[in-house]
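Of the protein chains in this complex, all but one are displayed in their positions.
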Amino acid sequence: MSTEIESRNLVLAAALELRDDETCFVGIGIPSLAAMLAKRTHAPRAHLIYESGGIGADPQVPPLSTGSPCIAENAAMLGDCLDVFGELQAGRIDLGLLSAAQVDRFGNLNSTVIGRYESPRLRLVGSGGAHDIASLAKQVVILMPHEPRRFVPQVDFITSPGHSLAGNERAAAGLRGGPSALITGRGRFTFARGEMVLAEVFAPFTVDDALEGLSWQVPVEDTVMRRSDFAPAAAAAYARLDRLPTGTG
Amino acid sequence: MSTEIESRNLVLAAALELRDDETCFVGIGIPSLAAMLAKRTHAPRAHLIYESGGIGADPQVPPLSTGSPCIAENAAMLGDCLDVFGELQAGRIDLGLLSAAQVDRFGNLNSTVIGRYESPRLRLVGSGGAHDIASLAKQVVILMPHEPRRFVPQVDFITSPGHSLAGNERAAAGLRGGPSALITGRGRFTFARGEMVLAEVFAPFTVDDALEGLSWQVPVEDTVMRRSDFAPAAAAAYARLDRLPTGTG
Amino acid sequence: MAVTTLSQAVRDHVSEGDTVFIGGFGHCVPFAAGHEIIRQGKRNLTLTRTGADILIDQLIAGGCVSRLIVGYIGNPGIGLAHAFRRALEAGSLMLEEWTNFTLTLRLHAGRIGAPFLPARALRAGDMPRHIANLATVTCPYTGAVLTAVPALCPDVALVHAQRADEDGNVQLWGIDGDTREGALASRKIIATVEEIVPADLVRRSPELTILPAHRVSALSVVPGGAHPSYVHGYYTRDDARFAEYDRLSRRQDELDAFLAAHVHGVADREAYLGQFPLTDLNWLAHHRPGQRP
Partner (left out) sequence: MAVTTLSQAVRDHVSEGDTVFIGGFGHCVPFAAGHEIIRQGKRNLTLTRTGADILIDQLIAGGCVSRLIVGYIGNPGIGLAHAFRRALEAGSLMLEEWTNFTLTLRLHAGRIGAPFLPARALRAGDMPRHIANLATVTCPYTGAVLTAVPALCPDVALVHAQRADEDGNVQLWGIDGDTREGALASRKIIATVEEIVPADLVRRSPELTILPAHRVSALSVVPGGAHPSYVHGYYTRDDARFAEYDRLSRRQDELDAFLAAHVHGVADREAYLGQFPLTDLNWLAHHRPGQRP
């Protein structure tokens, strides 16, 4: 289980991945919280896009569904799935924020099945737009609570393709950037060489905490940055966000 | 030059080609007049579709452009070009009404060029949606004033494909029905065997009138029907239509 | 197009073995029409939509479904679709799984009459391997290899929307998702609406019309027809029911009891609403029924 401090770190650190004026394809849950926080702090003109067709969305409560009233109520534009996935395919989405049930060292994500596809131990929800975002956004950031069972050497099923050992496989298949970072409540990992590497830890967590329980030997940058805290304004905005009812508004 | 009686016959006869509840892709000029007349008489629930995206249109004056105010003002739905051409490609348009500068015995239409394409004697407006309608509507009706120079053994340029000698060429290219009739102010021709055949004349015109000046030997049905007049209600509706200002409303 | 009861519309236009597109992307989910299908015991249906939520789970629990073509199925923001999960794990349900983008393109192809459309997705990972006979196509101009996404033309679509005129022109505003694409790709459309309004009101805001009359096979007036999802401007989402469904659907017997009480146990939506009164109608004035131009 993720502690309260870890939840806070995860959302605050994830928000920093959005830059102002950029377009971000946002999912439900932690991705929405991070995007809402970014808009309330350093990226007020970030363009939030939901797969339901909400463009320039500005939800006032964390939505339960990409089709929730709070996505529609305050959007700058309401298109449809084809509009927003069309923008994605055309290469006009700067950032995708994704979560999943499992992630592996290459940033491959599984949201389809635990166990074998043909004989599932636990059948999950499937791709939704995750595969599309992982394939076609200019850049993807993965948001995961630090729960070691989610971090596996090899995912049971690659729903959303990450990197692979042969570095040009994505490009050969016509895919764009892929995962640039993975954020937990304890630290930030990068994929500079196509593989997950610990680059930063969030106080009070140490390098050992950030790697605790992970089932493979995760590489660590020579110099791991240590973030002592987030900007006070961002922390305050997070506190306000955290008191909002989760729901559809 | 077409006389007043010919103009009236052409519009009244063309209107009869629309059936109630059917979908009709309508162009500007005589096609719009015919469609407006049909909606005011025997086909009040005909669904008029304009290439600008007007669906279930019900113009109150004859429009000058498919994008005119009177197309938008009273439409049941405003989509866009892709919506209406998509319906056309999907085979959901029952009837297309077309005019052109030239027509030949197979119902091929030319709205592109008089003379050679590379060295035009007179350059015309081009296809617009005419080629698409001629290819993809379930059925096409051609509306032409009786002006002999427009009727040629072979059009200078096939903008909108009609039939051809080899009867299955259209189907082999994936095209739908093609021209079923051609209407002038003097008579109605059919294409039952892929070639223009005179089937009906409109009083006071005779078979000879209907064929007058045509530059090839147009076949004539064994029994040519003779329409002595149109329904009084339709004639009255035409008279009202004829007094409307032509314009965009 | 005929204005009729929902019961008649489903009887006339949904046949066993049909492929049924379920409209509503979170918004305007056609729960009333789906429940009527369960009540009438239609069997062996293939259901399709991109993001499938608990209505489709209920249709599975109701024994109506033999096959799904979806991009996602769950209880959004809450968890899994438990009847789906049990049926799949038991092997009693066939699943054809796409992504939300590629399934949108399949419907788009059907709508615009293209037999396939090219896509840059489904080019890597494990998903393409699990779609039978998935083909690629090479762009003749760029040489790029793309996924060829085949057209999908459902037999019938269920759509719930704010309003229609008596001719059958249906207007929907707020979130659309894949509703319009999926409905217009379908051969027939059963539309339910909150209300019928005069034709001149529709013709004053034709931009809001998503289904033209000539594409609608049957139209029924079913207020509250989207509960527990919502209708923009009419009533909001009943989040608590989705959370409750997560709990009750974990056990087959509790889910059976839910269907017995709230689907089989009611004659129609009016009786259903007696059990789940719509309390939240506190929308802004501009979104009130009839106030929309």
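Just so it is clear, A, B and C label the chains in written order, and each chain counts residues from 1 on its own.
To be clear about the criterion, contacts are C-beta pairs under 8 Å (C-beta built on N, C-alpha and C of every residue); 3 or more make two chains touch, one makes a residue touch a chain.
Just so you know, these numbers come straight off a predicted model, no measurement behind them.
Taking the complete complex into account, the chain left out of view touches A, B, C. Here the missing chain is touched by one residue of B:Phe157, B:Phe202 or B:Tyr238, and it is B:Phe157. Contact with the chain not shown here comes from a single listed residue; of B:Leu37, B:Leu95, B:Leu136 or B:Ala234, that residue is B:Leu136. Interface note for the absent chain: among B:Thr23, B:Gln89, B:Gln102 or B:Thr184, the touching residue is B:Gln89. Remark: the omitted chain is touched by one listed residue; of C:Ile56, C:Leu117, C:Ala226 or C:Val263 this is C:Leu117. As for the chain not pictured, it touches chain B at residues 28-29, 51-54, 63-69, 71-72, 78-82, 85, 88-89, 108, 112, 117, 120, 122-132, 134-136, 157-161, 169-170, 173-175, 246-249.
The set of chain A residues touching the chain not shown comprises 21, 23, 45, 47, 55-56, 58, 72, 74-78, 82, 85-92, 136.
One chain of the complex is left out; on chain C, the residues touching it are 113-120, 133, 135-137, 139-142, 144, 146, 148, 150, 173-174, 204, 207-208, 284, 286, 292-293.
Heads up, the rule we're going with is that only the chains that are shown with their structure count from here on.
Averaged C-alpha coordinates put the centre of chain A at 28 Å from the centre of chain C. Contact with two or more other chains is made by no residue of chain C.
Multi-chain contact residues of chain A (touching two or more other chains): none found.
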